[in-house]
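Scroll down for the structure; my scribbles are underneath it.
With one protein chain held back, the other chains of the complex are shown just where they sit.
Should a chain be cited, it is by its letter among A, B and C, assigned in written order, with residues numbered from 1 in that chain.
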Amino acid sequence: MQQVEVQSLQRFHPDYFLQRFTSESLSFQPGQFVMVKPSGLFDPFLPRAYSILRVRRESNRKGGHMVEIFYKLMGKGSRALSRLKPGDRVDLLGPLGNGYHVPPSLTTALLVAGGIGVPPVVALAEMLARSQFTLRGSQQGKTNRRSSDKGRRKVVAFVGGKTSDDVLCLTDLRKARAKVHVATEDGSVGHRGLVVDLLEAHLKTQTSRQGLIIYACGPHAMLHAVAQIADRFQIPCQVSLEASMACGFGACMGCVIPVKQSVKEQLAARQSTISYKLCCKDGPAFDAREIAW
Amino acid sequence: MQQVEVQSLQRFHPDYFLQRFTSESLSFQPGQFVMVKPSGLFDPFLPRAYSILRVRRESNRKGGHMVEIFYKLMGKGSRALSRLKPGDRVDLLGPLGNGYHVPPSLTTALLVAGGIGVPPVVALAEMLARSQFTLRGSQQGKTNRRSSDKGRRKVVAFVGGKTSDDVLCLTDLRKARAKVHVATEDGSVGHRGLVVDLLEAHLKTQTSRQGLIIYACGPHAMLHAVAQIADRFQIPCQVSLEASMACGFGACMGCVIPVKQSVKEQLAARQSTISYKLCCKDGPAFDAREIAW
Amino acid sequence: MGVEIAGIPLKNPVMTASGTFGYGDEFSSFFDLNALGAIIVKTVTMHPRPGNAPPRIAETPGGMLNSIGLQNVGIDLFLKQKLPFLRTLTTPLLVNIAGKSVEEFADLAKRLSDAEGVAGIEVNISCPNVAGGLDFGTDPRLTYEVVRSVRQATPLPVIPKLSPNVTDVTVIARAAADAGADALSLINTIVGMVIDLDSRRPKLPGATGGLSGPAIRPVAVRMVWEVAQVVKTPIIGIGGIMTGNDAVEFLLAGATAVQVGTANFLDPLAPMKVLAGIESYLTLHRFAAVTQLVGAAIPSETRSKSNVHSPRPKAK
Partner (left out) sequence: MGVEIAGIPLKNPVMTASGTFGYGDEFSSFFDLNALGAIIVKTVTMHPRPGNAPPRIAETPGGMLNSIGLQNVGIDLFLKQKLPFLRTLTTPLLVNIAGKSVEEFADLAKRLSDAEGVAGIEVNISCPNVAGGLDFGTDPRLTYEVVRSVRQATPLPVIPKLSPNVTDVTVIARAAADAGADALSLINTIVGMVIDLDSRRPKLPGATGGLSGPAIRPVAVRMVWEVAQVVKTPIIGIGGIMTGNDAVEFLLAGATAVQVGTANFLDPLAPMKVLAGIESYLTLHRFAAVTQLVGAAIPSETRSKSNVHSPRPKAK
């Protein structure tokens, strides 16, 4: 755990916050998270998990790095954070967990974000925009590179929310050269309906599924729907899940996610057929097929 | 209880703080106090009592008044306050309790302050400096007015501390036209020794004791010594006491001060001869003769 | 917002907890006491008690220890000096009593039955801060005896206040219900201790004190929940209530009314804020009556209690 300082706080209408913390140097995979808590508070008592949106290496007066998180005002934890002023101290632990897996075979990332699920997906888009696309020899034959020889993967983002206020970070995604599709439940911007409908419609228009991977984050019900679509279209799908966490690094066993058991496990377990993985350590990014939705 | 904002915080070497809160209009007697706690904190859980140093009527951007307290960094409560920044919210209840009693017969106030006991004594000096000295008819004959016809009482202050760092608010006292005598335990400034020695020496030089009242605040042992001196010289003495408080307004019965029982009370109490008064409601200023030291 | 508890109709379910509200007078300058559901005063004993030596208060994370030792003026002076003011209010008054023996409890109850303006009796069998104070409330037989004798001594509603310092609170609750309790108050404070690191001695002269405040709320909610499933007697939930939401938790767990204790010290307006908070919750979640919340968190299979209770004779 490091004690860091709030560097800035920016509010987005109505209840979203972008918060920056000064930090030691920190490199992360998109989908990884930090545990954050205002130092010294006992109520809220536990730290909260926030996806790392990005780490800036810009030097500021303190030198070093800045970790950015993006969150929605929900309850005690987020409220306590949103009340901090620059210079206030925060306990920060991370980066934690396993982020999204980007195999060399990826050619097109289909990002699906619902509401405040957007940060890890933006982080992935930005990482993909930065990194060159180099194919390993062994996989070269199998991959059908549709994007030009620029060495970049294609990124298509589907972003949904209740209203236009809840479709977030579109500029960031576009800056990262993602093609962005938007859906809102009230139709105030983009498609009127659910973001999964957009995904499904998009997939129907695709002739080849090779090199496609879905990366999703958002409400549990949305992720479940995405997983079903991925299953139907036979496309690999990684979902970033949430659970109530106390520690964030595998110590409390509080953050379990029910997963499907392998046959071997079912034989081994004499007492039960339930099986859990830890969201914080085995995830938060999981292969969607693993989850016992 | 009102929720107020920190207006400013000033640190005095090494561990003393002058803190101002914006507040509703508030008039107080010297010796009265406020219960203060940073809003929303659960550790420290209870508010802390601080003597009101002064209330300024200067208008600032919020309009209204400013309450000033002066405190020493001790434990959780004072640390939490000292970490606040302007604009931070504080729960403030007061003015509470009974301050020093200033009878019309008072001609010379002998203020005795030890260490962080100085705030109520400064408040009294400033109040006496502001207020005109008008004798009620009935008492005029009895009073031997030694100060000139300017209509002011004489104020003599005895201020003590461990080192020169711990003799506080001398400028404020002098501004309030008090004659100030200083004692430090290490002799780094003023008399080397205890402040009570100064008081005693001063009293020995006084030919008349009429109109003299001692007002004291400081460590318990110092107050006890002051009370004994007052007793010896037969001078009325008011001491401002401390106790562990939960509420500050008479509800918890936590802040009891053992007092001497009247004969009537001793007869009434069938089970015990101990008697308590509430520091917060019956005090914090008490007639020194009342206290069961 | 009306509820009925122990046969006493209340304007709303928010009461003040014994020992945290003095005799009401301290608070009358802060708000109109008639806005409260009920007032419960500091425990009254047969003889005046000076209480324990100071310090009596120690702070803990999210709570406090107290060791007041039932300081009070005694029943005679209470009736003479304190009751007249309380009688002027329209808010029902519950008088909390503690005796040194089964007989003393009954005698206190009798004295109060003859007084005007007492709506009910809360029977403190759970004060941890006096020698023997806990004995009645930690033994089901003694609980039964005390409650039975108070029950027989008075026509007023009888509300035993239970101790959380027990292995199984439902056993005590059953004993109290069997003895004829009209309602049950729970919980009193949990025995705790703080040691001063400078003196290396317990902060409180009697070593231990009673822990109250938000720190104990989860324990209190659990006990209300447990008791609500084994007795039909209405419950008054107490323990760490700071906000309306906290109070709603107790109602959902099975309490018909609540008491605000330690919160009064941090903010004398706490009971009014708790009341307003419950009202907001009802509005937000579209409940027509506060009684709809009572026990709503208990699965219907195990919900044995009804919050409508056979009315008892009213206070005169």
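Basically, contacts are C-beta pairs under 8 Å (C-beta built on N, C-alpha and C of every residue); 3 or more make two chains touch, one makes a residue touch a chain.
If you're wondering where the values come from, they're calculated on a predicted model, not measured in any experiment.
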Residue of C:7, C:22, C:62 or C:261 touching the missing chain in the full complex: C:62
Among A:10, A:131, A:244 or A:262, the residue in touch with the chain that has been omitted: A:244
Which of C:211, C:257, C:270 or C:290 contacts the chain that the document leaves out: C:211
Residues of chain B (touch criterion as defined above) contacting the omitted chain: 42-43
For chain A, residues in touch with the removed chain: 1, 37, 42-47, 76, 91, 93, 243-247, 249-258, 268-272, 274-276, 281
Where the unshown chain meets chain C, residue by residue: 60-63, 65, 138, 165-168, 190-195, 197, 200-202, 207-208, 211, 213-219, 221-222, 225, 240, 245, 248-249, 252-253, 281, 293, 296-297
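The rule we apply is simple: only the chains that are shown with their structure count from here on.
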For chain A paired with chain C, centre-to-centre distance based on mean C-alpha positions, whole Å: 48
Mean-CA-position distance for chain B and chain A (Å): 58
Distance from the mean Cα position of chain C to that of chain B, given in whole angstrom: 37
Set of chain C residues in contact with two or more other chains: 61-62, 214
Set of chain A residues in contact with two or more other chains: 42-43
